[in-house]
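Provided herewith is a single structure, encoded as structure tokens, for subsequent inquiry.
Removed: one protein chain of the complex. Kept in place: all other protein chains.
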Amino acid sequence: MTTRELTYVKAFNEGMHQIMAEDPDVFLIGEDVAGYGGVFHMFDGLLDEFGERRVKDTPIAEQAIIGLGVGAAARGLRPVCDLMFMDFVGVAMDQIFNQAAKMKYMFGGAVSVPLTITTAGGAGMSAAAQHSQSLEAWLAHVPGLKVALPATPHDAKGLIVGAIRDDNPTIVVLQKKMLGVKGPVPEELYSIPFGQATIAREGSDATIVAIARMLPEALKAADALAADGISVEVIDPRTVQPLDTDTIVTSVRKTNRVLIVHEAVQFGGIGAEISAQVQEQAFDYLDAPVARLAAPFAPVPYAPVLENAYVPDAARIEQAVRRLLERG
Amino acid sequence: MTTSTDVEVTPATRELVLDLHRRMVRIRRFEESSGKLVETGEMPGFLHLYVGQEAVAAGVMSVLTDADQITSTHRGHGHAIAKGAEFRPMFAELYAKTTGYCKGRGGSMHIVDTSRGMLGANAIVGGGIPIAIGAAFASQYRDDGTVAVSFFGDGATNIGAFHESVNMAAVWNLPCIFVIENNGYAEFTSQERHMKLTDIAERASSYGIPGVIVDGMDALAVRQVALEAVERAKRGEGPTLIEAKTYRFFDHQGIKGMRIPYRDAAEVEAWKSRDAIRLIETIGVERGLATAEEFAAIWAEVEADIQDGIDFARTSPDPDPADILDDVYTA
Partner (left out) sequence: MAIEIRLPKLGLTMEEGTVDEWLLEDGAVVTVGTPLLRLATDKIDVDVEAEGDGVLHRAVPSGTTLAPGAVLGWLLAAGEVPPTGVVVTGASAAVPVDIVEEVSVITTMPAPDDVAVTSANGRAFVSPNARRVAGELGVDLGTVRGTGPGGRILSEDVEEAAAAAPAATVAGRVASPLARRDAREAGIDPTSIPTTTGIVSRSDIRAAASSPQATAAAAVVVPVTASAAAAGQETASIIPMKGMRGTIAARMQQSLTEMAQLTHGFEVCMDAVVALRAEMKEQYAALGVPVPSLNDFVVRAAALALRQHPILNATIVDREIHLLRHIHMGLAVAVPGGLMVPVIRDADLLSLPELARTTRDLAERCREGTITLDELEGGTFAVTSLGTYGVDMFTPVVNPGNVGILGVGRLRDSGRWDDDAWVRTQVLTLSLTFDHRAVDGAPAAEYLQTIAELLARPLVLVS
């Protein structure tokens, strides 16, 4: 089958079209997902193709949106419930972490919740504190949830399909600032398994674990470092719950130095968990402490000059890797 | 907004009276027995007992089938039993055994029986309401003629999830029935201290749906009102908000509970004098539909079933800590 260049948002959209065509139990609800196609155009064309029964605009009511998804999933449908911005996850939090995540376990396995929540996260758009967050660490911390963070158009399609096919409550976080990024995407319907990282670039001197939008930044940094003969391995975990620790640890045992980079706040971010696991499993292979590069302990600021300083970028990733390797 | 005095109650039949009676007695005896077992320490945790409110559960469930779905609250035993849940797996769950409805994983506040359309008790106030509209959405999506019923208390009508869910069910005409069991208290706070309304059914007009008030101690009246709401839903006319005025005879949790008196003794006695089970027995006998002996036989039958359930639970195996990670995810 052929592969061609699609944008991240179009790849996601194509995945939605194809999976909804394949599985009649899949339906989509959310604010402005039907008539408008979603504020980021993630859902363009779905209302036209599948009609109002399967693609519905909701009132502004996040608890009801997600709760409806929970109830419908408990009855065997495959809902896709959209939360326009990841920051709104707080409004629906009870239904996500107390209901969807726990029903399988507290009911002794009697009920499954094959619910998919889509949302858009990340900063860099001058959208300020309540429309710019990366909250994957909150969700990855809840047993029963799965969390996917596609960083390429290929993965945006494969992970939404994988999430919808998965019988567990799954959150797929699209990166707002990557919607226009282009990449190769196969035409056919495919899914990506969860808990499987990719090695986006092989290397030997240091490992970078890059979460979501930090992947392209890490690759840029790796290019710059390669010009100086520094060979960096870049890993994209793709999902943070489940997390492919083995791939990361194998890489660290090879390179002996690792930097984890993410947009989310550093304290208690997913990098802290990865760091703990790496030092547990690769302690004797570390030539330097596990390093993290992430946002400072502040809400996302509005002013572009502040937001640029807040979110890690290729230049700072490069600088962090050089520090990991420095010898005097 | 209508009240049950406006509604014509269709004549009761013998089968109906005995059926309602059996459901209510089963609830009553299960709650009293399990309440005692927790107070003696034989069962772990704590319980929220439904004693006094039996007519609401019995009346509504008597018009539902196993395919219709319900969601419930932390005070969910009554709903589960009225929907057909069996004593053995219920006691076993409260005793935290592997033979319980939740394999000992959930306990009192998470009782579930999907074979009877019971989508789980819920420990978060208002947590079950959005889930019920999801179940109703599935009914509508599949066009299978089933409905969903959400049970919750007066306190839950103040939480955001109630408002969002009723509104969404209304605007989408979901076949969902919302049943407020108004027992006058949100935990330890009386109704007039947690809202300005006296009749919560008035909130229905905020969503453009009908609100109905019913005497929650009269199982036949509850049934009538529920039947009409279910038929409305099946006709595609959307949700109904039913407010059943009722009372719980025990504390918020447990039998003696916190032992802090916050309810007037006279108030309690007044409601107890309108005991729903005694009421249906009276109606049955007065209308010549059933005899005192038949009612007594039901009490005895239930008693035997209770003992059987307790014995079963006591001798069932405990869960194995080695299995602690089972069922976190669906494979």
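Points to keep in mind about this one:
Residue numbering begins at 1 within each chain, and the chains themselves are lettered A and B in the order written.
Throughout what follows, a contact is a pair of C-beta atoms (placed from the backbone, for glycine too) under 8 Å apart; a residue touches a chain by one contact, two chains touch by 3 or more.
Since this is a predicted model, take the numbers as computed values, not measurements.
In the whole complex the chain that is left out makes contact with A.
The residue from A:231, A:250 or A:266 that touches the chain not shown here is A:266. Chain A residues in contact with the hidden partner, per the touch definition given at the top, are 9, 39-40, 125-127, 176, 179-180, 256, 266, 283-289, 291-294, 296, 304-305, 308-310, 315-316, 319-320, 323-324, 326-328.
Keep in mind that, in the parts below, only the chains that are shown with their structure count from here on.
Rounded to whole angstrom units, the spacing between the C-alpha centres of chain A and chain B is 41.
Listed in rising order, the residues of chain A touching chain B in the complex are 27, 53, 56, 58-59, 61-77, 79, 94-95, 98-99, 103-112, 114, 143-144, 146, 167-168. Those residues of chain B that touch chain A in the complex are listed here as 69, 71, 100-106, 110, 112-114, 119-120, 122-124, 127, 129-138, 141, 148, 160-161, 164-165, 167-168, 171-172, 326-331.
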